[in-house]
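With one protein chain removed, the remaining protein chains of the complex are shown where they sit.
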Amino acid sequence: MDKIETRLAELGLSLPPSAPSRALFLPGKISGNLLFLSGQICEWEGEPKYFGPVPAGFDVRTGQDAARMCALNLLYSIKAVAGSLDRVASVVRLGGFVAAPPGYGDGPLIVNGASQLFIDLWGEAGRHARTAVNVASLPANALVEIEATVELG
Amino acid sequence: MDKIETRLAELGLSLPPSAPSRALFLPGKISGNLLFLSGQICEWEGEPKYFGPVPAGFDVRTGQDAARMCALNLLYSIKAVAGSLDRVASVVRLGGFVAAPPGYGDGPLIVNGASQLFIDLWGEAGRHARTAVNVASLPANALVEIEATVELG
Partner (left out) sequence: MDKIETRLAELGLSLPPSAPSRALFLPGKISGNLLFLSGQICEWEGEPKYFGPVPAGFDVRTGQDAARMCALNLLYSIKAVAGSLDRVASVVRLGGFVAAPPGYGDGPLIVNGASQLFIDLWGEAGRHARTAVNVASLPANALVEIEATVELG
């Protein structure tokens, strides 16, 4: 098993066994040494698990679990496109979208669930630029969607 | 006529005759061999044609027409900045924004109207990474806005 997948297992996590294929877009596309990854929602093998919008009194830890699930799908995409997670030299940028109502200011805490996983896996190389915003709704009424750009070695 | 514009005509489509110029930003900007394109709304020669937010009982095919109009404006931008659509080596990434209310999960079906056109024109090279989200509102109250990054040859 590759080094980063071994680290993932040590964290008690694993890649999803499968991911839905989309007729009209790819999980990611490479240009130069940048891999642009499609936004991934908090689904597991194609079944959405957390739904938006964020309700009143929401426990942010549930949102972090959802964001981490998005990140696991991004990892699956990286492996599918680049062959191995070990090819990632640097996590460049995350874009995080949370389905939340007006007046909800804690979107970044939710997106942290994804950021933390990239740092846990790649250390300093996993630290990234990031933009987080709250949107009206997401594909399949998911709670969170995360996109990423990574640099391949 | 260039090869891709010929294919566009074969699809029964054509570039808009003109597009509004924006005082404070460009239709796109090149860095290295990447062309970053400004978000385009579903307008024709500067006149918005489809308005958001998505209403109840919306026919998704209308939304796909709107997304394709955004894509035609993106094509106009590519030609304006790069000189010819034939310079595109790869469509790298689309970002799709649909003005829709909380609880609307079919944004990706709408954005497909743009993705399909890029695939029709460039085949495998037209397949791309993509992020689609629903937002509160868009410039000029448009229904859809699409941005893109393409690689030039």
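Letters are used for the chains, namely A and B, taken in the order the chains are written, and counting of residues starts over at 1 for each.
We adopt the following convention: a residue touches a chain if its C-beta (ideal position, glycine included) is under 8 Å from a C-beta of that chain, and two chains touch if they have at least 3 such contacts.
Since the model is a prediction, treat every value here as computed from it, not as a measurement.
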Contact with the hidden chain (one of A:P20, A:G46, A:P101 or A:G123): A:P101
Residue of B:I4, B:L37 or B:M69 in touch with the missing chain, whole complex considered: B:L37
For chain B, the residues touching the chain missing from this view: 22, 24-29, 31-32, 36-39, 52-53, 95, 97, 99, 101-102, 135-142, 145, 147
For chain A, the residues touching the chain missing from this view: 32-34, 53, 90, 92-94, 100-105, 107-108, 112, 115-116, 119, 127-136, 149, 151
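Keep this in mind: only the chains that are shown with their structure count from here on.
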For chain A paired with chain B, centre-to-centre distance based on mean C-alpha positions, whole Å: 25
